[in-house]
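Report on the structure given below.
Excluded from the complex is one protein chain; the other protein chains are retained at their positions.
Entry: subunit A
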């Protein structure tokens, strides 16, 4: 595999990037902008997980834990200190610091052991984090989570630009208010983090990570300290996940176990990375986008399909929106069957074979 990214994959990624860039101007309802922000954050989260599983061959179940550290850091700081940029910065840094300490500890203690034991240790750590978040309710709000205000810039009432009459100005019919600023905060932060990861995998260290995935013993034999590189990439992935968590917490203005720590998120990440394609970075973009779109719109789609077929027997029942998870499952099975290396991976491999 000579890293020949298929042109279709490149086009798809460009199309997704362009769509996310202009999203607020294309779709203006609250729900669709929620979807776009979630896609941005999950692209970063999935790409950082791909650094582990796709590039280095490390299986970890603690990725949501680091995401949660970042989210709760920002949430607790915003809750205690009130809205503003200082709590976002302090909370974000605190999240990064906790993530780094935990990642170094878990990494050094357990990256020497076999992959399966490492996976179990991360699973245990993630469970502990989840339990702590719901038990330490004085700090984390327990199961209810924390609701707080974002920095003033992101209030819907904020006017980024005003027209002659002192009202909020519009561009192509879109009001230039705080909501728009909040979306672009999410978009730009995600873009910067994603580009940093692209840079990392293209650097000499990226090749070393791939070498470790391919043949750990030989990488060690030609002079690479495998444990050190693994711990390093585990820390980097943890820091990026934590930052993604902070960004998402600022966007949602709510942080709870469901949005920041639950194992559902971990499963989503795994599905996204598998569907998109491991070890490609582009796969993260495609996987996260498809999955989030499916989670938000498959029900609507099925609802309208079911209505359209109202007169017919059985079909409307099968397509009833209540059964959306069943269909999501079927779509996954088909995707994995037809794209065994994920969408980006399989298309690229086919392009090379032809």
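Assume a residue touches a chain if its C-beta (ideal position, glycine included) is under 8 Å from a C-beta of that chain, and two chains touch if they have at least 3 such contacts; residues count from 1.
Here is the rule we go by: contacts and distances are computed from a predicted model.
A.B. asks: Which protein name, taken from UniProt, belongs to the chain you can't see among "ATP synthase subunit b", "Arginine transport ATP-binding protein ArtM", "Putative DNA modification/repair radical SAM protein" or "Spore germination protein"?
C.D. replies: "Arginine transport ATP-binding protein ArtM"
A.B. asks: Going by the contact rule already stated, which one of A:31, A:80, A:199 or A:350 would touch the omitted chain in the full complex?
C.D. replies: Counting the whole complex, the residue in contact with the absent chain is A:199.
A.B. asks: Check each of A:138, A:173, A:223 or A:313 against the chain that is not shown and name the one that touches it.
C.D. replies: A:223
A.B. asks: For the chain not shown, which residue from A:52, A:208 or A:252 touches it across the whole complex?
C.D. replies: That would be A:208, which touches the missing chain.
A.B. asks: In the full complex, which bits of subunit A touch the chain not displayed? Write them out.
C.D. replies: Subunit A touches the chain not shown through residues 1-2, 199-200, 202-205, 207-208, 210-211, 214-215, 217-226, 229.
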